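What you see is the complex with one protein chain gone and the rest in place.
Chain nomenclature is as follows: A, B, C and D, assigned in order of appearance, with residue numbering initiated at 1 for each chain independently.
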Amino acid sequence: MKKKLSTLSVLYRVLARDIRVALRRQSDVAAVFFFFIIAASLFPLGSGADPKLLKAMAPSVLWVTALLSCMLSLSRIYASDHADGTLEQIMLSNQPTVLIVLMKILAHWALSGLPLVLVAPLIGVQFNLSGAELQTLALSLLMGTLALSLIGSIGAALTLGIRGTGVLIAILVLPLYIPVLVFGAGAVNAVSIGMSANGALSLLGAVLAMALVFSPLASAAALSIALE
Amino acid sequence: MKKKLSTLSVLYRVLARDIRVALRRQSDVAAVFFFFIIAASLFPLGSGADPKLLKAMAPSVLWVTALLSCMLSLSRIYASDHADGTLEQIMLSNQPTVLIVLMKILAHWALSGLPLVLVAPLIGVQFNLSGAELQTLALSLLMGTLALSLIGSIGAALTLGIRGTGVLIAILVLPLYIPVLVFGAGAVNAVSIGMSANGALSLLGAVLAMALVFSPLASAAALSIALE
Amino acid sequence: MKFSTSNFELTANDLSAVRGERLLFKQLNFSLKNGTILYLQGANGTGKTTLLRMLCGLSKPYSGVINWCGNNINELAEDFHQNILYIGHLPSIKEDLTALENLQFSLALTGDSFDFAHACEVLKLLGLGKALHLPTRVLSQGQKRRVALARLWLQNLPLWILDEPFTALDVAATELLKQKIEHFANAGGVVVMTTHQEVLINAPNFVQLRLEDLDKPNHNLKN
Amino acid sequence: MKFSTSNFELTANDLSAVRGERLLFKQLNFSLKNGTILYLQGANGTGKTTLLRMLCGLSKPYSGVINWCGNNINELAEDFHQNILYIGHLPSIKEDLTALENLQFSLALTGDSFDFAHACEVLKLLGLGKALHLPTRVLSQGQKRRVALARLWLQNLPLWILDEPFTALDVAATELLKQKIEHFANAGGVVVMTTHQEVLINAPNFVQLRLEDLDKPNHNLKN
Partner (left out) sequence: MKNIDTKTDLQRLKFNWLQFASPKTFYPLAGKIIPWCAAGAAILIAYGLYLGLLVAPTDFQQGEGYRIIFVHVPAAWFSMFLYLLMALYAGLGLVLNARLSYMMATAIAPTGAMFTLVALVTGSLWGKPMWGAWWVWDARLTSELILLFLYIGYFSLKAAIDDKNRADKASAVLAIVGAINVPIIYFSVKWWNTLHQGASVSLTQAPAMAAVMLKGMLVMTIGFWLYSIAVVLMRVRAEILERDSKAAMLRLD
């Protein structure tokens, strides 16, 4: 009888597999990234090139675009596993589903949220944001995108196997994203008008903490409902 | 030997089926619609509540959001037909693929673009747009969304059967959408600063005409490549 | 049963297929006339599905040509398509539509008009009487296949290309399908099919073609 | 072959299943001990797949309970899951990964460590020697099934739940799988399986259970 793997190493393998599958399609990971860049660049195109207007729009445009790009890639978390039957195997694992779900969310964040955090300041420069604003932008996105992946996972799990999922996820998830957006963009806005971003950032932290606790539970429940 | 159906009645059936499948899931059609409303409402949240800034942002925000909502529903055109094998049957039809493709695009537009045209003025009011601006907005969206469905169909066909399609479509299609966006939002911006929208609108018309001619051809070619 | 072309011929000349860096088959030649059943055999992965899709024109051969009544099928395009009934290993039905709606659409694609009463009859014959108005999503595997196969009863096309048509069918449905195929061939239709199940088909013109694994002629799993 | 629990029992008490407004089966009772093969039979749509998924705990019965060694499987949850090897009719493999990567992940899910050399051996035995490093997307239907089935050789779990395992397999692979199942049952494992193919399985404890169509007791397609 062979030795059984420990919980940690099982979880590590789940994480590693999800990342590997995503990287096998590099275009997929690159896509979230480029979507963010392209979509953010659409706004200046639509509004003419008044630099003041751009600077004023920047926090909301960058944050909303980041939010939309995270949202667009949500279906990656579970949909393909559901379509090919792997999800059933995952639910039949000997490890608690909640933990496995958490790993899948982290994998999603590492490959969709994290890259945005890195590239956002670059785009911010194009919108004439100052150094302090850029820092706050990056920090708020770092916390915010993780919260987005966590919250989004619930929507992704609830809509599994339903047609026209893309848009339905959006409806379910966008209202829940709003606090993240308000505090995230609020932090940047605060810096723009010379105030401290601490208030907004700590509220963002609170949202993140709540999401970390509740989202895996809710997602696991949603998954077992979806497979019924 | 029974009588064969005429080309027109075959095409009519393709159109009717696509619309029926979509309406069978009313929620699906409603979803594009609500996505537009919700996403447009995100921007004011991210930017605080300065009415002047909002009015200035409005054309680009409304147009970009309309564009994103059309794009999100693009996968509906072919993806599910591909997944369940119906697309192969469609390619084996005794009617020219180009015409069938055109019908599928029209069905998509009727259920995703058209509703936006109807609701956009309502949202425009929330952004304090004037009557003339609202009219131009509706007119530019009427032409523009059809062009978006046509152009988007090429991207949808090219990315068939590829994982993480949502985001990949976005990348392929967004650059092609830029002329539509520039002329569409440009028309509204022109009215805002008291100029005539005719120039921008006729350019938009030209884009639409080109898309009508080339997109079905390109989509049909892309489909036969995707199935190979 | 009558067909639009009363005499026809499907010929393959020197066909070969390559996937990745693997040669699946080469120099395949055959000619199928009215009333022939071509039964493709071969172990998993020898290229049966690949060949069937080529015969429909869905994928292009690496070399060689396929002719329909003497004309290259790629040039005929729609003119060739209106003769084939292809059922692949996917059920080819929309899960959101009912069985009847699915059939109506399939028929429209080849320009056939839809006779509602007849379609109900066929579905009942296939044991789907209770499921006529359910979205096909909720049907079992075998029931989905039956919906797809109902086209064989409803459409009037001279060439059937069937990729493992017996998959997921229970004994009764297998028997029904087998008889249908025999009957079709006797009436002059051409069938190209594969199956791993042992189904004994009685037809005057029953041709077997075995695809071999070119990589390992003496593979340890002899088939 | 040895198992973590040397003595175990899977019992179903008064199970019933409802889908939509249809009662699929009711008052199903059985108890499976070491070495038993339960062969589920029934026409298409009688509820075989539904029952198998219930036995895994993936869906809940409409009424009745399922016990594993006397405890309700819903309460056992992960403690029950670590005993089952379920292979549904979907291949359950990620098309972007190779066969080996897929197996490694499947094994990790039940906490089994992965022996690379052994896995290669098994895949070769299953005729996939050339395909070890191809993404499974390009494999044929039958080859995909073989990758999924390789778990039977690699994992060491006492309860197998197999939904039409012979689908898409060629004759050689069918034979191989049949022997594997017999061998497993002889070593004390429990198997619950369905298949429409006629496969003769020799095992001391071979139990057949036939699900009937409750709606139409004298349906015209007698099975």
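Methods note: contacts are C-beta pairs under 8 Å (C-beta built on N, C-alpha and C of every residue); 3 or more make two chains touch, one makes a residue touch a chain.
Being a predicted model, the structure only gives us computed values, none of them experimental.
When the whole complex is considered, the residue among B:S6, B:Q126 or B:S202 that touches the unshown chain is B:Q126. In the complete complex, the residue from A:A58, A:A120 or A:L168 that touches the missing chain is A:L168.
Looking at B:T7, B:S41 or B:Q135, the residue that reaches the missing chain in the full complex is B:S41. Although one chain is not displayed, its contacts with chain A can still be listed: residues 154, 158-159, 162-164, 168, 171-172, 174-176, 178-179, 182, 210, 214, 218, 221-222, 225-226, 228.
Those residues of chain B that touch the chain absent from the view are 25-28, 30-31, 34, 38, 41, 44-45, 48-49, 51, 54, 125-126, 128.
Keep in mind that, in the parts below, only the chains that are shown with their structure count from here on.
Considering every other chain in turn, none proves to be in contact with both chain A and chain B. Under the touch definition stated at the top, chain A and chain D share no contacting partner at all. Distance from the chain A centre to the chain C centre is 45 Å, each centre being the mean of its Cα atoms. In terms of their C-alpha centroids, the spacing between chain B and chain C amounts to 37 Å.
Contact with two or more other chains is made by residues 95-96 of chain C.
Residues of chain B found to touch two or more other chains are 25, 80, 163. Judged by the touch criterion defined above, the protein chains form a single closed ring in which each chain touches exactly two others. Chain pairs that touch, as defined above: A-B, A-D, B-C, C-D. Against chain D, the residues of chain A that register as touching in their complex are 1-5, 9-10, 13-14, 17, 20-21, 24-25, 80-81, 84-86, 88-96, 227-228.
Across the complex, chain C meets chain D through its residues 19-20, 22, 42-45, 48-49, 89, 127, 129-131, 134, 138-143, 145-146, 164, 167-174, 176, 196-198, 215-216, 219, 221-223. The residues of chain C lying in touch with chain B in their complex are 2, 4, 56-60, 78-79, 81-82, 84, 86, 88, 90-97, 101, 104-106, 108-113, 135, 156.
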